[in-house]
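Missing here is one protein chain; the remaining ones are kept as they sit in the complex.
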Amino acid sequence: MTARAAPAWWGNAAFLTSFVFLIAAWQLSGLFLNKIFISTPSAIVTAFAEILGDGTLIRKFADSALDMGVGIVIASVLGIGLGVLMGRSPRMERAFEPIVNFANATPTIALLPLMEIWFGLGMAARVSFIVIISVWTLLINTLTGIKNVRAGHRDVARSFGMTRIQATRSVYVPAAMPFILAGLRIALAQAAVGMILSGQEIGEFGLGGLTQQYATFYQTAHLIATILSSTALAMLAFAALRIYQAMRHPWIAATAAGRR
Amino acid sequence: MLEARGISKTYRSGASEVVALQDVDLSVQGGEFVSLVGPSGCGKTTLLRIIDGLTPASGGAIIFDGTPLTGVSREMAFVFQDINLLPWRSVVENVEIGLEGRGIAKDERRQRALETLRLVGLETVATRPPYTLSGGMQQRVGVARALAIQPKVLLMDEPFVHLDNFTRETLQIELAKLWRRLGLTIIFVTHDVDEAIFLSDRIALFRSSPGRITEVATVGLRHPRWEFNVRADPRAIELREHIIDALQVRQSVLV
Partner (left out) sequence: MTRADRWADRALPAAALVSIVAAWQLSGLFLNPILISTPTAVAAELVDLGRNGQIWLALGASLEEMVIGMAVGLTVGIGLGVLMGRYTIVARVLFPYVNFFNATPLVVIIPLVIIWVGITTQARLLFVFLITLWPVLLNTAAGIRNVDRGYLDVGVAFGLGERDVLRKISLPAATPFILAGVRISAGLAIIGMIVSEMEISFVGLGFLLVSFGNSFETAKLLAVVIVTSLLGVLNVTILKAVQSRWFPWIGGVAGAGH
């Protein structure tokens, strides 16, 4: 099937053509459609320049990034920590696995109103919400990673006389790293959802709050500029994770191609 | 020095029982090179793991210098068939593993690991990730990792089976040299009869279902053996024929 693969530049050219065509069509649509619906690229660029220039966007972006950052750090500490504990203690695993599975199947997004009741309309509620929707993925992926450490690597830890703690630190956790990082990638996407949703629902905060504000006044160009900024924030977080993995855990990519 | 007494091992899966080892006795002298040879599934790897304490025996005891062993032995080091280097650690950090398990301080650990790497000729790749090395070099690291803890006994589980012929023969000679130079005691699992004859003082022959030792053959060729053509030696040829007969390899040929 790869036989009819065109040269790479051809694919890129085709994408660029489609992109230019889409943007042009979008811009022309402004002549016929009410601008409230999808606005136009030029209006969006203008709106973007405006909210960038007056500092609104940077402030809201930073607010949201802080929520998401604090949330994901707390979720990682809790999720990875509990995952390691459960993975290394069969009793803990047996006792809590059904509860964890239930929590993971729960659309924890439904707990948003509860976070408001508990913590009011502030950062505590938003961060707790981010934690509660992203922590389960981290926990389950860490647990899966620890349980799937190769028998050969487990043998090395035992045969060379490592203590339980040494083996956990030097063998089990590093060996589980591919699973943990894959979990972190999903958790970041969940945290981004939590960041936007809590911003929209808990006290009009950050980028999420900004979308509500612009929507209320039908400022569609500003709204789309904000949406694009949210995508950028999420993409930045994913890129940071990729760079971290490439710098600190290069063995994962290097051994991924089937070498055992 | 090292003795396996009446070792047996049964695996239970549901209602059925598989006898992997039945009443196995083996004793190894200090400085001796003993190979365990037999068809796959005969329990020779299981015996090696039981000697190290990696797998618990269903019956019998391992006696080391007069005392029965419990748990994983600190005097013995294991060389794995799959090598099992940890890809997130550099070569030298892999060699340090056993020293960490013994609570040795960081500086000394590094120094001893580097010395051991020098022994197997790999000091120049110490900082590289293990997966960038060839298979033969990786298994040299596996041997260095075991030697670093200065074990009294080296337990080797088909360590060269994944290597190509040339590399395998090179490593056999290197191992023979290390064994003589360091005065090691080695128990070596293999299914390659020539390899066993080239390396060993004695060869324990296994049969399967249930796994047991049927005979312990003495090789009786002079050391060092890399100085002459072992394969062409008449006594070696005779021994080889004898072992192949004893293992009943020919009876199991189907067509």
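The first chain written gets the first letter, and so on, giving A and B; residue counts start at 1 in each chain.
Here is the rule we go by: contacts are C-beta pairs under 8 Å (C-beta built on N, C-alpha and C of every residue); 3 or more make two chains touch, one makes a residue touch a chain.
No experiment lies behind these values; they were computed from the predicted model shown.
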For the unseen chain, which displayed partners does it touch in the full complex? A
Could you tell which one of A:65, A:186 or A:252 touches the chain left off the display? A:186
Hidden partner chain, touching residue among A:52, A:85 or A:111: A:111
For the chain that got dropped from the picture, name the residues of subunit A it touches. 1-2, 4-6, 10-12, 14-15, 18-19, 36-37, 91, 94-99, 102, 105-107, 109-114, 116-118, 182, 185-186, 189, 192-193, 195-197, 200-201, 207-208, 211-212, 214-215, 218, 220, 223-224, 226-227, 230-231, 234-235, 238
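The definition used in the following text is that only the chains that are shown with their structure count from here on.
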For a test of understanding, state which residues of subunit B touch subunit A in their complex under the given definition. 52, 54, 72, 74, 77-78, 80, 82, 84, 86-89, 97-98, 100-102, 129, 131-132, 145, 149
Interfacial residue positions of subunit A with respect to subunit B in the complex: 150, 152-153, 155-156, 158-163, 166, 170-171, 174-175, 177, 249-251, 254-255, 259-260
